[in-house]
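Mind having a look at this structure? Questions to follow.
All protein chains of the complex are present and in place, except for one that has been dropped.
To keep things simple, chains are lettered A, B and C as they appear, and every chain counts its residues starting from 1.
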Amino acid sequence: MHMADALLSPVTGGAFWIASGALIGYSAKKITEEHDVMKTPLMGVLGAFVFAAQMINFSIPGTGSSGHLGGGLLLTVLLGPYRAFITLASVLIIQCLFFADGGLLALGCNIFNLAFFPAFIAYPFIYRIIAGNAPTPGKLAAGSMMAATAGLLMGAFFVVFETLVSGITELPFSTFVLFMLPVHLAIGIIEGLVTWGVLAFVARTDPALLVPAKSSVRPRFTFALFAVLALLVGSVVSWFASSQPDGLEWSIKKVTGSAEFSPAGNPVHEALAAFQQKMAFLPDYGFKSAPESLANPESPVNAGTSLSGIVGTLSVLAVAGTAGLLLGRKRNEPKHL
Amino acid sequence: MIAIEGLSFSYPDGTKAIDQMSLAIAEGSSVGIVGANGAGKSTLVNHLNGFFLPMEGSVSIGGIRVNKKNLDQIHKMVGLLFQNPDDQLFMARLYDDVAFGPENLGMKAADIATLVENVLRELNLWELRDKPPAHLSQGQKRFASFATVLVMNPEVIVMDEPTADLDPKNRRKLINLINGLGITKVTVSHDLDFVWDTCQRVCIMNKGRIVEEGPARDILSNRELLEANSLELPLRLQ
Amino acid sequence: MIAIEGLSFSYPDGTKAIDQMSLAIAEGSSVGIVGANGAGKSTLVNHLNGFFLPMEGSVSIGGIRVNKKNLDQIHKMVGLLFQNPDDQLFMARLYDDVAFGPENLGMKAADIATLVENVLRELNLWELRDKPPAHLSQGQKRFASFATVLVMNPEVIVMDEPTADLDPKNRRKLINLINGLGITKVTVSHDLDFVWDTCQRVCIMNKGRIVEEGPARDILSNRELLEANSLELPLRLQ
Partner (left out) sequence: MQSRVSSIGSALAGQETAAQASPFLGSDRSALLVTALFILSLLSISKFNLPGVIAFGAFPLFLMSVAKGPAGMVTKRLLQISPFVLVMASGNLLLDRSPVMQISGVTLSGGMISGAVIVAKSIISLAGLLSVTLCIPFYRICRALEAFHVPEVLVTQLMLLYRYSSVLQEEALSMQKARDLRSFGRRGREFSNTASLVGSLLLRTVNRAERLYRAMAARGFHGQMSTRHGEKISPGDWKTIALWSLLFLALRLIF
């Protein structure tokens, strides 16, 4: 499941950008050191393969609905953790840029949730240990099922974590987990089944593909350390940020040293306010339409500002749209000459 | 057998691949569809088996309208030979691939076994039945995908570039096989000599329309007509 | 130019695809290699650009032995045209694809620009230079992959089934293009009319060996010889 921009605070999203970025940098370094240029086109087309395989859907027994392959574990079995991580990251980047799956800020989280866990946790510490180098059919089945399911559950758990830490949802932790984990258990079992089916097919027709490249079989100790560090950065920074759901306000507060940013003493705001006084539709920004009594003093919502805000907002949109149309037309004119 | 009326189709990006096209194909006849690269031939083929549903106009086969409701019936009637045999062979063994269709039709196991064996023997593939299709040679793959279609006993067979990758002997074998089939046949091909050998009638497609239709030998020996449509005389006539 | 001596090759599953084969190809000549499906033609092509290294026997090109050490030199000398242009056009736009090879050769940017422009103009592809290869038509793709090979200025060009999927007009264009190239050419094809039009000499392969070699028109008009090797007379002679 893709994490979405709208559920993230900038600090949480940023923390996972850093963690995923570091993992990408490290994996890229490892791959470059290998000097195995033959694998470059293989990674490229396997990334495209994941996209393509996701379009093949199949009926899920007994449910009447259909599912498709995620591909994280499968790629790792074929490519090893580092290359699989980069490949999965590239799939997520394309999904983000052209299909807006999740969004730009959520990209760091998505790479972390959907690529890190299968490549660096589920494969080396579950699949490899169960299946080994020359798996029997039984071990192959057990290894793929367990690893795929575990990888997905870890990812789902992190979706919960990232969302809660961002403080945008009202869902309490327990409800959220109880909602996410069963869904992802089911998705994980299906992922495991298909991964197993595909691996069994390859084992029958072209077993050489399943022999892991020696050098990239397993992240070394330094990597484990690095991964733990990334996890820590991701979670600790986000956790810390959870007390400050509003990132910009939080940083402004740090800069100005006051909780409310008071118009007085803030020249930018003063100037803008004055500007707005002159230009805005509703000169009295604090226009009150709702009875005072209703407004909850605890509530961060100010009815008056909201209403005038809406009108102001609409005018901003109108101005932007009109300006765009005018500028666009002006820009196009020379072309027609 | 096949009736196409006022069919139009555009791809999502706006390419108009089929444009107000009408065509009737009689039962038991063999029709060739020829035309330049990009004329819309493969798009037309995709309408004949219900992979694309008509956006405008209608297609009916054996009196049955091609629409969402009738898809299963259409699939049973129309066998399709893809341009690339790799698209059509997806099981781990050749035998399973050929048995796949009959099994899904719910036939009895014993019947399936005899049927599959007959078809494989007829196409000289019986020895290869346990091979993964990926390990067959290109020509063997082509015959294998032909077997998966023949085993379904279709009333219409539609072929997209059936001779690509075949050596001359296998190509000749395919010609004989096709000419021996008494069903309705639609062949899309750039190999005009093959069309000459297997089709009674020919349609020339250009920019999504049928620009000419007639007896194969008349059309394929009309140099001006062919050249106006990015084609050439069959090599035997050159 | 190309000298093959006692070459043998087996696939890991034991299939002996090339068997004690010897062949010499003169500089500047155009040679066609024909034979049945599975005769070993593609396996041979894979030896000519060093993708497979000889297991037994030797291959040398322009006096240079094909082995691990000389691979870079071999790649510079031999241009390979794949059957499927999608395997060869891998950059995000046509221009970058054609410039890819020269850039890796470490040429100066200005030289690359003129070279690429010349080749693209010569093949009528200049207007398409910003297009992603995925958006080219089949014929355009074929000429684009030709451009990526020509820009490397190879001494030998090797083509595996260059006419597959081309309509007659594009096929004719390709024939003219190939005949206009003065370098050594090796063509593998089932389209014997194409071989007739583009090759001076022809080798017939059968079961991993060269069974006959000689002037194209002699070999391709010898019906008995051809039929003994799963081939037929070119269609124009039928």
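We adopt the following convention: contacts are C-beta pairs under 8 Å (C-beta built on N, C-alpha and C of every residue); 3 or more make two chains touch, one makes a residue touch a chain.
Just so it is clear, the structure is predicted and the values come from calculations on it, not from any experiment.
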item	value
Option touching the unshown chain, where B:3, B:92 or B:113 are the choices	B:92
Absent-chain interface as seen on chain A, which is shown	1-2, 4-10, 13, 24-25, 27-29, 31-32, 35, 37-38, 40-49, 51-61, 66, 69, 86-87, 89-91, 93-94, 96-105, 163, 167-171, 179, 190, 193-194, 196-198, 200-202, 205-206, 209, 245-249, 268-269, 272, 276, 289-291, 294-296, 299-301, 303, 305-307, 309-310, 312-314, 316-317, 319-325, 327-328, 331
Contact footprint on chain B, counting only the chain that is left out	11-14, 49, 51, 72, 75-76, 80, 82, 84, 86-92, 100-101, 103-106, 133-134, 148, 152
Sites on chain C contacted by the missing partner chain, in the whole complex	46, 49, 51, 71-72, 75-76, 78-80, 82, 84, 86-93, 96, 100-101, 103-105, 130-135, 148-149, 152
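Here is the rule we use: only the chains that are shown with their structure count from here on.
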item	value
Chain A and chain C: spacing of chain centres that average the CA atoms, whole Å	46
Chain centre separation in whole Å, for chain B relative to chain A (CA means)	45
For chain B, residues contacting two or more additional chains	135
Residues within chain A bordering two or more other chains	none
Of all residues in chain B, those that touch chain C in their complex	35-38, 83, 135, 137-140, 161, 164-172, 190, 192-193, 226, 230-232, 234-236, 238
Chain B partner contacts - residues on chain A that touch it in the complex	201, 204-206
Interface residues, chain B side, partner chain A - complex	92, 132, 134-135
